[in-house]
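Complex shown without one protein chain; remaining protein chains in place.
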Amino acid sequence: MITQRSFFPFSKRMIVPLALTLLVVLIYPLVFSFWVSLHEYSLTALEDVRFIGLQNYIGLRHNPSFWNALRNTVVFVFGAVFLETVLGFGLALLLHRPTLRFRNFFRSILLTPMFITPIAVGLMFRFLLNQQLGVLPYLLDQIGIQVDWFGPQLALFSIILIDVWQWTPFMLLLFLAGLESLPASPFEAARVDGASWFFTLRKVTLPLMKPVILVALIIRGLDAFKVFEYIYAITRGGPGDSTETILYYIYKVAFRFFRMGEAAAMAYVLIALTLFLVFILYRIMSADEGA
Amino acid sequence: MAKIQLEHVEKYFGDVHVVKDLNLAIEDGSFTVLVGPSGCGKTTTLRLIAGLETITSGRIVIGDRDVTALEPKDRNVAMVFQNYALYPHMTVADNIAFGLMARKTPQDEIERRVHRAASMLDIESLLKRKPKQLSGGQQQRVAIGRAIVRNPNVFLFDEPLSNLDAKLRVEMRTELLKLHRELEATVVYVTHDQEEAMTMGDRIVIMDGGVIQQVGTPREIYFHPRHRFVAGFIGSPAMNMIEGRLEDGEFISSHFRIPLDGPAFEGDVILGIRPEDIYLPGSLPAERETPVLTAKVEVIELLGARAIVPLLVNDLSMRAVIDERHLEQVQEGGSMSIVFDRNRLHLFDAANGERIE
Partner (left out) sequence: MNRSRHFRETLVNGGLNLILVIALIIVLFPYFWIFLTSLKPVDLVARPEVWIFSPSLFNWRDVLLNSDVPRYLLNSVIVALSTVGVALVVAAPAAYSFSRFNTGGGATRFSILAAEMLPPAVLIVPLFLLMFRLALLNTHLAIIAAHLTFVTPVITWFLIGFFDEVPKDLEEQAMVDGYTRFQAFYKVVLPSVRPGLAAAAIFGFVLSWNDMFYALILSGGDSKTLPVAIAGYWTFRGIEMGKMAVAILVAIVPVLLASFFIQKYLVKGLGGGAVKY
């Protein structure tokens, strides 16, 4: 059979299934969600859905819970991602040493936390850190340290540490792969040229790793915005609202208070925020490539 | 500037013995080329001198210092890598200055030396560019600039020209030699290209299987290869090797016999004849001609002034290089008479490959 080169080329035909799937499960909900965000749409009063324009958005400006959740989330994201980047890079450097034995063993084990369902991680640490039942408070108590991990002061910080436990491996994975794929000779040249370890790190390793670091920051940063399970498993937003993050708050508004319109509006604000961040990082990246 | 001595140097990678009891003295100010097939240990030897690999046993002396246990940075050597090893995020100037910055040289001193190096290499106009914006040849110059700016005792080159195209490679050879004369530095240069070795080195070290096969000037290596391997490796097209035996001063193979005078050796040998030492009868003084043989001409590969002519001598495949002026007497598919130059015959012991005088 002779196939004519058609107006609808092969390259486009190949993406039809994906396009259709995403249209149904992604694009349609997105549009619908936006429509909902413009309405007073309560699950308890479905017969009374009213168009209210941007009221749901405007209302957010004076919603202290929303701002609190946003603030908590931003603190969480920056704290967690910062620690994960530093620790991940440090561990990657440690694993990358040529003298290290059992490298594969270390790497395989150190990477495991990123594969576990976050709800299990949350419950695990809730159990481990529990004042009465937990083994860590018990051990710390033996050496005279008493910490209320999920008290009002520390709860958010503890959640950050749990995130660090689970997601530092992700940074480690990317950084280690990045280090391994760097050519050897610039580092050998630096050795012959008499550069110290720190000088090489600052002048050679970090600049060469910049693209990898940026990608890692984008992926992990955006992912951290979605933190939900640890909160759900451990604090449910408390004590008070000190650990209420944006996704948890949206969940509460939508499925505890059934105010769908308001929840959808908040989700759109979140989307705008994350897209803005992606856009900035993307620009930084492409600007870097152009140089 | 300094001489380099390698004494009983051994190197293992795990169980693999890559450098075996290597002894070598490299003279101050010489241009020494390490050459050999891939895997012969030449690059490892260079990296041992640089200190990028630690030797398993033995001693390395640069100048008057035993550097065996020293880090690369304390050996005062500079190295130019095959892929140039330029830092992509730095300008040419910063790349050249890197070694000086690492040693905390004062800023004005750095600038002075970078500019001097750049002007020697004719790359002053490129100083503000990034490596990506340079051609291969320009990157090569920057890599060399990075080496000379440090005024090292020793320059180490690891196949520096192998990534350049053929024309540029020939130009850079000349330039490297000029630079060597200007700097009066000791250079150790690794290549797998025997032609590059012959044209550049004032001394050539031929390695195979982690062992030095011969050290000598290009002339010595070419005209008096001390081992069958050296004879086969140097020269293009490669030397013809004919298996046979020596009996009563006569070389006897299943294809032909040649009476020789001289060697008292008896037994299995290999006779080596370079293609360019095969002539038409009458073109040599009579006493240098071997008895005339008849050969069948397979094809003629014209190179210009010369031609490579694959021959069959009683079923034995050989190659000859024939001057273009004699080609009219030769026809593809026809036959021709040949003689060998008696003074240029090489005999090797078939048992161990060593030269028989």
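Labels A and B are assigned to the chains in the order they are written; within every chain, residues are numbered from 1.
Following the convention adopted for this analysis, a residue touches a chain if its C-beta (ideal position, glycine included) is under 8 Å from a C-beta of that chain, and two chains touch if they have at least 3 such contacts.
Model, not experiment: these values are computed from the prediction.
Here one chain is not drawn; of A:A45, A:I58, A:V86 or A:L100, the residue touching it is A:L100.
Residue in contact with the omitted chain (choice from A:L60, A:L83, A:L182 or A:I284): A:L182.
Touching residues on subunit A toward the chain that is not drawn are 3, 10-12, 14-15, 17-22, 24-26, 28-30, 32-33, 36, 91, 94-95, 97, 99-100, 106-113, 115-120, 123-128, 130, 132-135, 137-139, 165, 169, 173-174, 177-178, 181-182, 211-212, 215, 218-219, 222-223, 225-226, 228-229, 232-233, 246-247, 250-251, 254-255, 260, 263-264, 266-268, 270-271, 274-275, 278, 282.
Heads up, the rule we're going with is that only the chains that are shown with their structure count from here on.
Those residues of subunit B that touch subunit A in the complex are listed here as 50-52, 71-74, 77-79, 81-90, 98-99, 101-103, 130, 146, 150.
Within the complex formed with subunit B, the subunit A residues making contact are 183, 185-186, 188-196, 199, 203-204, 207-208, 210, 291.
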